[in-house]
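So that we are looking at the same thing, I have put the structure below in structure tokens.
Missing here is one protein chain; the remaining ones are kept as they sit in the complex.
On to subunit A.
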Amino acid sequence: MAGAASALFLLDIKGRVLVWRDYRGDVSSVQAERFFTKLIEKEGDAGSQDPVGYDDGVTYMFVQHNNVYLMTASRQNCNAASLLLFLHRVVDVFKHYFEELEEESLRDNFVVVYELLDEMMDFGYPQYTEAKILSEFIKTNAYRMEVAQRPPMAVTNAVSWRSEGIQYKKNEVFLDVVESVNILVNSNGQIIRSDVVGALKMRTYLSGMPECKLGLNDRVLLEAQGRSTKGKAIDLDDIKFHQCVRLARFENDRTISFIPPDGSFDLMTYRLSTQVKPLIWVEAQIERHSRSRMEIVVKARSQYKERSTATNVEIELPVPADATNPNIRTSMGSASYAPENDALLWKIKSFPGGKEYMLRAELTLPSIVAEEAAPERKAPIRVKFEIPYFTVSGIQVRYLKIIEKSGYQALPWVRYITMAGEYELRLV
């Protein structure tokens, strides 16, 4: 089962090696480049290819970011999940360092890139990917390196995500509860899938090594404590915690306790698969008058309480690729034709609950198609929105206790927001 990467490659969009780090000396860059260029040549777009490929005894795994491909090569039966995830983490680290990871930023920083690749992976085994701590001892500003560096304690500590001795004048924590609603409605108007993915996003500005404890209205916990859970408690399907949370402790008594990293991170994510009423319902009626003209009537209805308001609502309505001369009228907001997406884009700045708005559009379709032409790409209607001060799940942060040995008082700020995730309604 043991296995590790032989080399890690950073390739440009054409599949040429920009920088590579050889960990085991058994895969050459020529070999890897040959594999990858062949792959791109065949399909033109590596994004549609299986991310795991095999050629001449070597397994290649890759991910894409902007105009750069990151790829590992291996001759062993290595852990595919771990290596692919590692590549994504490498992207995160590079982004932290260079703001954006792209061909140019790699060239501009190749010295640091080599240093990072040396530190993040050893002999093909992922080692360390905490960007914040890495930047304490691998710096881009060369002259600062003159000071003899030591590896921060954190690199090998049990608390590997936070360095000691952090100081803030004002100790604050910002906690954003962000819920994304994913929904899939089929052409019969049936909801075939709906779930909510929530994230507790934290930004911490805390001194020292603070011990935090978070309380949620988690039904399991409240029941265990013998409290009444009427109406307020929620069931979370699957919870995932940042590595700072003590998992064994959570398993024992459902307490969420942790020493947070400095700065922003996702403390936890959770999923709710209970059926929720679609927050914004969109219905489209499409009438084709003759072969050259079509009329679309769209109704959008908000199905949440009147005191909530959705903002930045964007409804993307797919239209045939050859549509021209759109004549659009809306009862609210503005709509425009986005030919690059083959869609009409209807934007509504503010959409209060319990309202219904309409859009009418007329389009001409100049192209003549064969009777038995292949079907057109059937894109669904897609909706984007944000509803502040509201969560679908009803999750509540009951408390966030922060205890540090210096005894300072820290202020937690909590915010709730719901937004559309993959919100798709298939057209008839």
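By our rule, contacts are C-beta pairs under 8 Å (C-beta built on N, C-alpha and C of every residue); 3 or more make two chains touch, one makes a residue touch a chain; residues count from 1.
The rule is simple: contacts and distances are computed from a predicted model.
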{"item": "Protein that the absent chain corresponds to, by UniProt name, given \"Trafficking protein particle complex subunit BET3\", \"F-ATPase family transporter: protons (Mitochondrial)\", \"ATP synthase subunit gamma\" or \"Beta-adaptin-like protein\"", "value": "\"Beta-adaptin-like protein\""}
{"item": "Full-complex contact with the absent chain, from A:Leu84, A:Met209, A:Ile286 or A:Leu345", "value": "A:Leu84"}
{"item": "Residue of A:Tyr125, A:Tyr205 or A:Tyr408 touching the missing chain in the full complex", "value": "A:Tyr125"}
{"item": "Hidden-chain contact residue, picked from the options A:Lys14, A:Lys42, A:His289 or A:Arg398", "value": "A:Lys42"}
{"item": "Residues in subunit A touching the chain absent from view", "value": "1-4, 17-19, 22-26, 28-31, 34, 39, 42, 47-59, 61-63, 74-82, 84-88, 97-99, 104-105, 107-112, 114-115, 118, 122-123, 125-129, 137, 140-142, 145-146, 148-151, 155-156, 158, 160, 184, 186-188, 192-193, 195, 197, 237-243, 246-248, 250-251, 266, 268-269, 271, 273, 372, 374-380, 422, 424, 426"}
